[in-house]
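Every protein chain except one is present and positioned as in the full complex.
For chain A:
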Amino acid sequence: MFQSARDSVRDVVFVDGVRTPFGKAKGVYSETRADDLIVKVIRELLRRNPALPAERIDDVAIAATTQTGDQGLTIGRVAGILAGLPQSVPGYAIDRMCAGAVTAVTTTASAIAVGAYDVAIAGGVEHMGRHPMGEGADPNPRFVSEKLIDTSALVMGQTAENVHDRYPTITKERADAYALASQRKVAKAYADGLIQPDLAPVAARHTESGWELVTTDEPPRPDTTLAGLAGLKTPFRPHGRVTAGNAAGINDGATGCILAAGDVVEELGLTAKMRLAGFGFAGVEPHVMGLGPIPSTEKALARTGLSIDDIGLFELNEAFAVQVLAFLDHFGIADDDPRVNPFGGAIALGHPLASSGVRLMTQLARQFADRPDVRYGLTAMCVGFGMGATTIWENPHFTGDAGATNGRSSANAASAAANAASTAARTPGRTGGAR
């Protein structure tokens, strides 16, 4: 039995999230260190939340897939020191490949829930330009000799082709159309000023051309056309379906968020942007790793007692268009459902592996603020070596508006309408799920 000074599980609140603009590998951050990227994020979080005394932070969990060089030395600890946090604040490094930042959030959130922490910083960083995917990897020969996995599992693009094989109705045309929509949604979100508020500017040095101030994502290609996408090479298989246009790129970036117990949010007067309802991780066959989010989402829904119809907003990581489409098909959601990635996704914005999870959450939080009609949202992503990661969040701004458009979200509307997270937290049935 876990012994806590408190006698119940506490609410976990997403106080705030920010990220650096994402860069293309060998692009804007080609001369910028990974640890410097995460430092900018942590400092921006503290600057944006002056009500949080830095010494109240109980831990700094930072994910990176390749934990060596400027992403090594226990990145969460070095980042805290470099960011000027008091040296009494500890930190650690986390790895679950693409779901690193998600795991940083769920791990620290769990510590908050049981009363071990009050406040944590969770995030991730990946500088794929300095640390190419698979850098230093040394796969055990037993994987091959015992046929533990299909060798294509080690090449992410091939796993995406494998998903196309499994679901022939997910054609290249559908994938390209989805990719184009992602580019357009990102362009619109930028035009509407919905992305920029949660970006920490980064001064990036270029020996040959001087410092620049990076304030927007580098990867988006707003001029993308279907014709253009159709003409791209399929590098993972001759006459295949996966292209650079319907997949996320090779990127650099860092993300971070502040998580706090609900009572600490009230005590310090912090903002409450989301309340964690629950989460789930699951494994699948590694050679179709893109399917991972399906069982992880089923699990998270089951554990929280919610159904897919309760979810009003989806932030799905777009490692590949095909894996998002497989998820949507599984849950019976249309390719162009407006609840899905309203600001666009990783195909346009980029996917610096271990950092992406908190980007999804930060975007979900911003949507929550403008959507009091939505009660629940989720983030989901696939993970290399065959895994999925899902988090489900409750919207503190939910008013239970009768005009709500998202299905069954009004089920508990009456009680939740009275107040935000703190009241909602005591509603039976949800804390049960978190337990």
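Operating definition for what follows: a residue touches a chain if its C-beta (ideal position, glycine included) is under 8 Å from a C-beta of that chain, and two chains touch if they have at least 3 such contacts; residues count from 1.
In this text, contacts and distances are computed from a predicted model.
The chain that is not shown carries the UniProt protein name "3-hydroxyacyl-CoA dehydrogenase", picked from "ABC transporter substrate-binding protein", "Heme exporter protein B", "histidine kinase" or "3-hydroxyacyl-CoA dehydrogenase". Considering the whole complex, the residue from A:55, A:135, A:192 or A:212 that touches the absent chain is A:212. Although one chain is not drawn, the whole complex shows that of A:115, A:134, A:201 or A:283 it is A:201 that touches it. Against the chain not displayed here, chain A makes contact via residues 39-40, 43-44, 82-84, 200-203, 205-213, 215.
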